[in-house]
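One chain of protein is taken out of this complex; the other chains stay put.
By written order: A, B and C. Residues from 1 in each chain.
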Amino acid sequence: MGSLLLAAGLLVLGGAAALAAGRNARWASFFGAGGALLGACVGIIPAVAVLAGRPVQPLRLAWGLPIGAFSLALDPLSAFFVVPILGLCALAAVYGTEYLKPYAPRRPLGACWFFFDLLAASMLIVVVARDSVLFLIAWEVMALASYFLVTFEDEKESVRQAGWTYLVATHLGTVFLLLFFMLLAREGGSTSLSAVPVLSARLASVAFALALIGFGTKAGFIPMHVWLPEAHPAAPSHVSAVMSGVMIKTGIYGLMRALTMLGAPPVWWGWCLVGVGAVSGILGVLFALAQHDLKRLLAYHSVENIGIIALGLGVGMLGRAHGLPLVAMLGFGGALLHVLNHALFKGLLFLGAGSVLHGAGTRDMEHLGGLLKRMPWTGTCFLIGAAAICGLPPLNGFVSEFLIYLAAFCAVVQGQAFGGAIVIAALALIGGLALACFTKAFGVVFLGEPRGEKAAQAHECGVAMRLSMAVLAAGCLFVGLFGPLVLSWSDGPVGQLAGLPPADFPDSWQTALMPLCSVSAGAAVLLGLLLLAAALRAWLQRGREIGRGLTWGCGYAAPSARMQYTASSFAQPITGLFSFFLRTRERAVDPEGYFPGPASYATETPDVFREGLYRPAFEGALKTALRLRWLQHGRIQLYVLYIALTLLVLLVWRLGCS
Amino acid sequence: MIWALLGVPMVAGAAAFLIRPDGPRRLLLLAAALAHALLTAACWGGLPGPALGGYLELDAAGRLFLSLTSVLFLAAAVYAVGFLKSAGHTKEEEDAEGFLFDNAPEAVFTGCLLLFLGTMSLSALSQHFGLLWVGIEATTLVSAPLIHFHRQRRSLEATWKYLLICSVGIALALLGNFFLAVAARLHPDLLMTGRELAAHAAELDVTWLKAAFLLFLVGYGTKMGLAPLHTWLPDAHSEAPSVVSALLSGALLNCAFLALMRVNAVLCAAGLADFTGGLFMGFGLLSMAVAAAFIIGQTDFKRMLAYSSVEHMGVLAFGVGLGSAAPAALLHAVNHSLTKAMLFLTAGNLLAAARTKSVGEIRGLLRAVPFSGFLWLMGFLAITGSPPFGPFISELWILQGALSRHHGALAALYLALLGAVFVGMATIVLKMSHGEPSERLKAAPAEDDPWRLWPPALLAAAVLVLGLWVPRPLLNAVKEAAVVLGAR
Amino acid sequence: MQLSALHLPLALLGAPLLPGVINRVKAFFAGRTGPSVLQPYLDLLKLLQKGAVYSRTTTWVFRAGPIVALASTTAALTLLPLGGLPALLAFPGDLVFFAYVLALGRFFTVAAALDTGSAFEGMGASREVWFAALSEPALLLGLAAMARQTGKLSLTSLYAALGPTVLLEPGGPALLLVAAALLIIFLAENSRIPFDDPNTHLELTMIHEVMVLDHGGPDFGLIQYAAALKMWVLGALASGLLLPVRTGRPWLDLLAGLCGLFAVALFTGVVESVMARLRLTRVSQLLAAAAAFSVLALMLVRSAPAVSEVPRVLSARISLRTAP
Partner (left out) sequence: MSFWVESLVILVVLSNLRVLGASRLSACIQTVAFQGALLGLLPVLANLDALTVRLLLQAGASTFLKAAVFPWLLGRALRQAGLQREVEPFVGFTASLAAGVLFLGAALWLGARLPQAGPEGLGRLVPTALFTIFVGLFVIVSRRQAVTQVLGYLILENGIYAFGMAFAEHQPLLVELGILLDVFMAVFVMGITLFHIHREFDHLDTDRLTALKD
């Protein structure tokens, strides 16, 4: 436990040093990244120890606040989240040292590094805190730190807008959490999260609803997701990676923690999560499909993956509620593993996108293309990430989705056909659409010919950025091949969530993982076949002449980059299919006349919920407020009249009866 | 001791009117503020005995508010020196119409400032309700010239409204005094102090007592700025010099609050806690709602701060109304005073830099005036109850109280209003802070006057500390005060 | 079980027969003699002997396309039971692995198409992912329906559990819906009429063919071969349900399985001869219909009497531990 505190201390210290270094970019980066690395290394050790089954003593320090206490504990669930948080933060820090260089002349990097380390530290505290007040403080510090990172480039109007949206959304989400935790505190008699209060069914449901909204806002469940596609693209890419990869997972952590505290779930909680998951997943990927800003697209995919996690949780809870331990285990296991996986591949993808931005200077896919030749490292890593996020074997995305599928199938054969069917259908549709989305993303950005000058002059990133991307890519492959190994470590949290007796839980968990071993075998077979096929092709081509030529344009001899399919046109069939919902705005200039002039076709898809739900609500509130302005009209006589009337009303109301 | 607490500022104030040269007068101001602070600090060693036959006595509650006043005044005095150096004799440009005006003579300003401290100390010290009334009315009268420091129309108008509305309100409180006396007529020789009355609460006439409370509520509520009696507040706070606004918001409102609490104590002793509690909660939530409605889309950042004061007075009233949350409310009073004073002092610096109060014309504070911009942003986060700052803790504590009394719906409403205020202020403050500096700020002078930078910075530090660690003595003091003020 | 080892070489050798049969049937309907059934083999041999020409635009992704396509289809093959023959690899949930392995192949085919930077191939790729996104739910839901009916979670045991009387069992008839869905998916995934016209000559109307315009020589050969394998794989899925002969005599069952496979080929040929290509906009409706069939079936089939093998093991082990 002490080492966790030490880790947090190191992080904060490094940040402070970076802040002190201020304008001196080199030292700021040194201290900032150094603190992050050191803290991560120190902090991961106890977490791994706990996962390996060596429990750590909880910590309780004196604390000078009228309410709450400073108490930390590292149970398997916390440990399972600590690992990706610290790991990704460390890699992002390494990446950042190079990524931030171009900004150095324009603005001091000290603050950026300070908030980055603060973000890491607060996330760490959030997942190990065992006291409501401490949790809330860390939670808000996390939000504020990330807010200042999001507004790093605040000279841009869009970034300021995004910052506002983010701050407001996260704060309003916290409001629900305040109620949630204070409710628990009242029932439990203390703000400690270790002493689990026994809630009446009604209160438990209220608490669950509060937690779902409060944590869901951070996690990015639709319709509370609106801040996410604004804030993540606005932040520097390594920060986007951390925010999307692990920060929003703290919302999932909170939800899981809440579930462990609220006792046995009624069925409707499970349905609720399944519904939320299906909606978030499908709409998330649809929105993503319609985006042409690479980072925005990735942000929407975070919504989608959060949806998948929710599906896992939901089916797990259905299993638990219906007394199907197998379904529960598989569902929760899948959700947990997907948390880790999403941290890996979404971190990788955002870092890749950052490298594209760094090398080609734009995020607009319509101006990119052909980068794989100029940025082989980035391109390859991005390809791995893309395949992983589509859930394709032999990569990690498949393993977690497989578990959730398996849970759903088990639910189907064990009599919960309806819930299982929803999950299967949602996952399948998400999978198909995600594949469409990432063939588009990868294909348009990295393949074909450059669509613009900037893309043509793109340059590959340096060692630091390559390194962190490569590590994440390797992680994707590793989990894909050795999923059972990773999951055998996560028996603790799964047991906590599934509410199974810890004593003999592990080996039933091992049994449940048997299919996964076969998956690994299958993945191995697949790899073998790949090598075989490659060898076959090489053998076939040996000694034959290999020509180079133009792309076959069906007889057209002078193809140009402008003839390629664009991102918009690639996605059009599907977005068109869902146009009733997406409300994609098209701007087309049709060719006219016998000698047609330039024609163009572009689309943009603003967030339906933002445009249709929140904007009207906020504008309505503003209108109402302005309509009340007349109260303060400046006429002193009427002000005095207010006083007289108030007195009169009070006297009549409170004394008139007596 | 008590006489010293009253005498130092009074005498110094009187003297300040007579001293011609600026230097010594400013020195006097600082010296008096420091002396007062030291005397107050001495009171923490042990409470001084009563004076004037029990009319004046410093109890735990009085000490809490007196210390608050004293600290804020010290900060304000330091700030005022810098303020007077820059604004003392030059003609200034009115920001709305842009004509030139000059300021009130510095002697008057300084003198009234010190007298203001004296009268506030009086209202913190007096146990006798009549004397309490005298003190609070006096604060109005001596602070009016302060609001009219800038000799121009808007501040004049604000002064007039402040004077008349508060005088009328407080006159009603005087009537409340008499009602109280009537309620206690069975004991003609009873000393009209909170303690005595509470001791004989059983023999008091309930109807008259209730009526008296309503009059006090309306009277002192006007001074405290509870909606819909708050109408003077935004005008006065926005037009007064920022240093005065800081004192008005941070110290003066608290005095009225203390007075109300003293009356409340009597009624609680008489078993009317639910009667007063309901009223307090009602006025509290109403004030928060009105404040929220006026903060959203506000175009003048000092008015925004003023309405935020209304909001927090509402929070205090809500907390007191809950009864069990009285300590939380008192702690929140401390947090609010420090934060709000810091914000107003910062606002003064921003005003000096941008020469406008209009939100629309201010962008990029963080780039143009980094130090003040940072304080401004931080103050916003603190005052809206974000961790890790003091107000968060006290507001959370109040929320806990509300839930523990099973006022679930009211708690939700309370949170909703806090959220609305946050959104409103965030929209304004973030617009002001980020981005490239706007025209008004292009030519902003460098922030080089330590007199005007240190006070807000130190207050900000205090607010941050209070968010992470509330010193044991303060916590005990708050709890004792709550007991003195009859919390259940 | 030595027979299950036989299935793989059988498929690898026999797959190209299916397109041959289809072409033959179409020729018959058109009143032509048509090419021999073995024509696809000859085409493959010819292609495999050629050299290759690569566009300057392309990268290694383009070259990886055919390889991954072939490998993934073969991997799917290892999971596929034919007739009574169990698959080489069978484990609970392998049907998910099956679907996603095919998706992997699709991913790289599409990527390879986009790598050429040709408008036509981009168009084809776009349509490919569009149809796939819709057919994937139909496939998995159909399999789920069968799983619910049989209570099994792996393709092998699932198809083994489909006895000849399966359609007569309670809930059995609903499986016909699944069969229909599987046939639609078979046509769509193999880009046959009514979804795509493999021997059209207008690139604008192609889907699969246009994606591989730029591939030549061995690469194209591998692609054609992989396509044939895919046809074999998906055909086996459908036929295994439609012709559930389980005599218990492996050879007989294998024969029945092969017959079913060629029956599906015949069916395809007939469809291609009597139907025209659908308008693209209608395609998605047809696929949605397939998904609807699957869902309907999933709701109609009676849930399995006994829980499937792995769940039984587990729930036994777990229940005796979690018994309060």
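Everything that follows uses one rule, which is that a contact is a pair of C-beta atoms (placed from the backbone, for glycine too) under 8 Å apart; a residue touches a chain by one contact, two chains touch by 3 or more.
Keep in mind it's a predicted model, so treat the numbers as computed, not measured.
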{"item": "Among the chains presented, those that the missing one touches", "value": "A, B"}
{"item": "Chain not shown: contacting residue from B:E106, B:E137 or B:E311", "value": "B:E137"}
{"item": "Options B:F116, B:F294 or B:F318, residue touching the unrepresented chain", "value": "B:F294"}
{"item": "Which residue of B:L66, B:A158, B:L204 or B:A341 touches the chain not shown here", "value": "B:A158"}
{"item": "Listed residues B:L34, B:A51, B:V182 or B:L413, member touching the removed chain", "value": "B:V182"}
{"item": "Residues of chain B (touch criterion as defined above) contacting the omitted chain", "value": "52, 55, 128, 130-131, 133-134, 137-138, 140-141, 144-145, 148, 151-154, 156-161, 163-164, 167-168, 171, 174-175, 177-178, 181-182, 185, 188-189, 205, 207-208, 234-235, 238-239, 294, 298, 303"}
{"item": "Missing-partner contacts on chain A, residue numbers", "value": "629, 631-638, 640-641, 644"}
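Definition applied: only the chains that are shown with their structure count from here on.
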{"item": "Third chains touching both chain C and chain A", "value": "none"}
{"item": "Chain located farthest away, centre of chain C as origin (C-alpha)", "value": "B"}
{"item": "Most central chain, Cα average position", "value": "A"}
{"item": "Separation of chain A from chain C, taking each centre as the mean of its C-alpha atoms, in whole Å", "value": "35"}
{"item": "Between chain B and chain C, centroid-to-centroid distance (C-alpha), Å", "value": "77"}
{"item": "Whole-Å gap between the CA centroids of chain A and chain B", "value": "44"}
{"item": "Sites on chain C at which at least two other chains make contact", "value": "none"}
{"item": "Residues of chain A that touch chain C when the two form their complex", "value": "324-326, 329, 369-370, 372-373, 383, 387, 390-393, 398, 401-402, 405-406, 408-410, 412-415, 417-418, 420-421, 424-425, 427-429, 431-433, 435-436, 438-440, 442-444, 447-449, 500-501, 504-505, 508, 511-512, 514-515, 518-519, 521-522, 525-526, 529-530, 532-534, 536-537, 540-541, 544-554, 559, 561, 563-565, 569-574, 577"}
{"item": "Chain A residues within the chain B interface of the complex", "value": "63-67, 133, 136-137, 140-141, 144, 151, 154-155, 157, 160, 163-164, 167-168, 171-172, 175, 178-179, 182-183, 185-186, 618, 621-622, 624-626, 628-629, 631-632, 636, 639-640, 642-643, 646-647, 650-651, 654-655, 658"}
{"item": "Complex contacts: residues of chain B adjacent to chain A", "value": "160-161, 164-165, 168-169, 172, 207, 210-211, 214-215, 217-218, 222, 228-229, 231-232, 234, 275, 279, 290, 292-294, 296-297, 327-328, 331, 366, 381, 386-388, 392-393, 396-397, 399-400, 403-404, 411-412, 415-416, 418-420, 422-424, 426-427, 430-431, 434-436, 467-472, 475"}
